[in-house]
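What follows is a single structure, and I will ask about it in a moment.
Excluded from the complex is one protein chain; the other protein chains are retained at their positions.
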Amino acid sequence: MSENISIRVSLKKYSLDSVRYAAHSLGGLVYAFIKPLPGGKVLVELSPKPGTTAAKAAGCARLFRGELEDEKLRERVSSGNRELREFLLLKAMNYQPKPPEKDDSGLTPQQEKELNDLIAQIEGEIKAEAAKGASADPLGITSTWEDKYDPKNGRKKIR
Amino acid sequence: MKPGMKTEPVFLSGEIYCEEAVKLAAAVFEGRAKVRVIKAAGGVKAEISGGENITREFCGEVLNQQCRIDLSRKNYKIASLIATKALLSAAGEKTAK
Partner (left out) sequence: MTPKTAAKRSAKPRSAGLPYFTFRRMADGSVLLSNDAGRTAAVSGKDFARFSAGRLGSGEPLYAELAAKGFVREMTDFEGYAAACSKKNAFLGAGPGLHILVMTLRCNHKCLYCQSGALGAGGRGTDMSRAVARKSVDFALKSTNPGITIEFQGGEPLLNWDTLKDSVLYARGRGRELGREVRLALVSNFSLMTEEKARFLVENEVSVCTSLDGPADLHNKNRTFSGGNSHAHTARWLKYFIGRAAKQVPEYRTFTPSALLTVSRYSLGREKDIVDEYLRQGLADIFVRPLAPIGYAKKLWPRIGYSSEEFARFYRNSLDYIIKLNAAGKKIRERHAVIMLEKIVNGGDPGYLDMRCPCGAAIGQVAYNYNGDLYACDEGRMVGWEGDDLFRIGNVLRDSYRKVMLAPASRACAAASSLESQPQCSRCVYKPWCGVCPVYNYETQGSLWGDMPSSGRCALSLGMFDALFGLLKKPASAKILKEWVQK
């Protein structure tokens, strides 16, 4: 079996919870044990489990350090969002989809008809213009922003 | 004691592990090892009798229980919200909004 690994961790830099979780997360590879040390530190002892290859065991200290950093982030993310998560999950549990909004234009049937006729008339005119080939792009839709507003072109941006 | 079984004492500091975590781990190990939990100054002493690596495995379980206790303190609202909703819905009762 590979040698045991001992890692000192300052509790000023990492919380005890983070140290515990980081050590726990390596439980598939190592047995973990934590002891307090003077000066606000802890000693994390990792001993490879039977079946853990020497190569994997050798990487455990690095893995632990990485986990510790990640735990610090997880702790920040969890504690900063706990109440919001509780609220959102409660909202999700009782979620009722909003009924679809009624299609109410506020127009009378006569006004609706007049508007539809107007739209049809404009569409017809556009089609006729296009058929004549009078202008491929009368509104300048295809021109770029620079073409239209670049000061070098002598045109000002319309606000 | 069965052949191959040995008793190993281990001190679990109260600064790292709470007594509840040690007791829960001892309960998990019932049938697999003999565990005696004794209060000691600054923590708990556990005497574990069992096969190869049993003390290390036990300490791993204590850490698992400790993490669970820490987590349930933080997440109990969310966890109980989900479990309660599922159980009461299955039982045909409406959950409180």
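Lettered A and B in written order, each chain numbered from 1.
Following the convention adopted for this analysis, a contact is a pair of C-beta atoms (placed from the backbone, for glycine too) under 8 Å apart; a residue touches a chain by one contact, two chains touch by 3 or more.
Quantities reported herein were computed from a predicted structural model and do not represent experimental measurements.
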Kindly state which of the options A:I5, A:L43, A:A58 or A:L89 is in contact with the chain not pictured. A:L89
In the complete complex, which positions of chain B touch the hidden chain? 27-32, 60-61, 64, 67-68, 70-72, 75, 78-79, 82-83, 85-87, 89-92
Residues of chain A touching the missing chain are 21, 24-28, 49, 66, 70, 73-74, 76-78, 80-81, 84-85, 88-89, 91-93, 95, 97
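By definition in this document, only the chains that are shown with their structure count from here on.
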Residue numbers on chain A that touch chain B, as the complex places them: 16-17, 20-21, 23-24, 27, 31-36, 42, 47, 49-50, 78-79, 82, 85-86, 89-90, 93-94
Which residues of chain B touch chain A in the complex? 13, 15-17, 53, 56-57, 59-60, 63-64, 66-67, 70, 74, 77-78, 81-82, 85, 95, 97
